[in-house]
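A single protein chain has been omitted; all remaining protein chains appear in their positions.
Our next item is subunit A:
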Amino acid sequence: MATAVGIDLGTTNSAIAVVEGGQPTVIASAEGSRTTPSVVAFTESGERLVGQLAKRQAVLNPQGTIYSAKRFIGRRFEEVDEEAKTVTFDVVPGPNDSVRFKVRDKLHAPEEISAQVLRKLVDDASNYLGEKVREAVITVPAYFNDSQRQATKDAGKIAGLEVLRIVNEPTAAALAYGLDRKGHETVLVFDLGGGTFDVSLLDVGDGVVEVRSTSGDTHLGGDDFDRRLVDHLADKFKNDTGIDLRNDAQALQRLYEAAEKAKVELSSVAQTQVSLPFVTADAGGPKHLTETVTRSTFEQITADLVERCLGPVEQAMADGKVSANDIDEVILVGGSTRIPAVQKLVRRLTGGKDPNMSVNPDEVVALGAAVQAGVLKGEVKDVLLLDVTPLSLGVETRGGVMTRIIERNTTIPARRSEVFSTAEDNQPAVDVVVLQGERERAADNRVLGRFQLTGIRPAPRGEPQVEVIFDIDANGILNVTARDKDTGAEQGITISESSNLDTSEIERMVTDAEANQAEDKRLREAVDARNTLDSIAYQVEKTLSDLGDNAPAHEKARAEMLVSETREALQNEAPMERVRELTDELTQVLNGLMVARSSAPPPSSGGSSATASDDDVIDADFDRV
């Protein structure tokens, strides 16, 4: 099945998203950016550039660089008088009072320009997905009339796309939050983008979204906030030094970048430092711009911009005949809604409601469009609802701790296995205790069942290999099997109540584990350290007996003393420092003995296999029977 994408075709920037594995995600452009400038350029050499590249040469080619095509699409020439004056390229009348852009005697319709942007987005997405993208849902502002919608659809066609549907931007935002699946609600969508501001009131519910009213300001956005900060910084600098940075292209570029960075930072911190060393120079030498900008300063110099959002919101509420109390949900769209003062205003106007902003406001429209595309393609229907294990499952191992075999939140059906061994020489059987929970200590978790695997052939500890397999089927029924790899003997248990817990109990167990995390971690480390020490002591003993009389006398005496000290320390649950100390010393001794052994005559029997097999066997233990 071909993939359908969702496209947010914006005035300044556009974005494309796709539903992958049931989740909508934004696809980055070939240049690695998650949005693409809605800019198309026709160069002197006849080349056509789209997106970032077109934007980079705009200064060189102001008449051949088309931006804001969205302000012209589907409109009559006589309607766009004002807009035409604000752009650097030529806007001329076409047939039937349509709008055309004139570049070097060639006429381009706004639809063609938008088609280029769409083509670029779709090509990049096809590259990313590794398959051709042919179908798309495209968003338009809620206030677009039929002619503007049709023209946008035509742009899609020119780009070689089948436009599954034209969707309103605020509707897409509501879809991204899944509000259509909730009960009947009144939703306010507040969209402050790079250069335009839109407010919409929606009636949402039972899978239907209806636009009640819209309002906005076609020339208000994040760029205005940047400009204010640039002017503020440049004015200050001029006051201090008499130099106007706005006359220096290089300095101005650095200033814009720094201002945008400061604006973004001031959304999360109360003050920030703008630092542009060597920003310019005069006869007296280099000049530096170093300025602290507080959030309150930023709010002062942009207060009127924020206030300009007020009118349209009130207008939309009046037109939609709703009061602040009638609004159930507020959705923030557009990067500028991250500005705290803007959020404060929205709260004030909507009766103190907390706005939805968990979905990235720059991407929420494209994501919603992708969701819509997925629904139209029936992809959502195909999604199988898979369960997860609510808690981890595992077995008890040496030292009374739980070793997890299946982690919590693993999607089921699932099958995991792990190999364990014995803790004592000639251990004839192992006890398998099946545990459920998140705590490190076995006793703190729930015991789901236990069984015994017998008939293990006499062997040194660590040598037998017992494979423990956990298998949960789609219904949550857990099968645990233990198999002796040597004899093939098998024993198992079926547990059907592994998921027989209500949500509150699961939550309690998870919260418990979080609350005791630090203590549990210490406990686990202590047990692990003791196990390590025990197994080294065992190896030292074993090596000593392998060496027999070949063991160097002084090494032997020291080793024996350390081993007996270790036994005592383990018996008395000695403190960690002591355990580590003994581990270090025994490791040294073991290394010394290994050297002695490699130079000694070969031992009588295959006693060295215990250490060799330690590599691929998890050193754990089942209680001795």
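Assume a residue touches a chain if its C-beta (ideal position, glycine included) is under 8 Å from a C-beta of that chain, and two chains touch if they have at least 3 such contacts; residues count from 1.
One rule holds in what follows: contacts and distances are computed from a predicted model.
One chain of this complex is left out of the view, and of "ABC transporter permease", "Acyl carrier protein", "Protein GrpE" or "Cysteine desulfurase", the protein name its UniProt record gives is "Protein GrpE". When the full complex is taken into account, the listed residue touching the unshown chain is A:G476, out of A:G74, A:P312, A:G476 or A:G592.
Across A:V26, A:A54 or A:A259, the residue that sits in touch with the chain not pictured is A:A54. The omitted chain makes contact with just one of the residues A:P95, A:P277, A:G378 or A:G488: A:P277. Taking the complete complex into account, residues 20-21, 28, 31-32, 44, 49, 53-54, 56-60, 249-250, 253-254, 277-278, 281, 285-286, 384, 387, 475-477, 496-497, 499-500 of subunit A touch the chain not shown.
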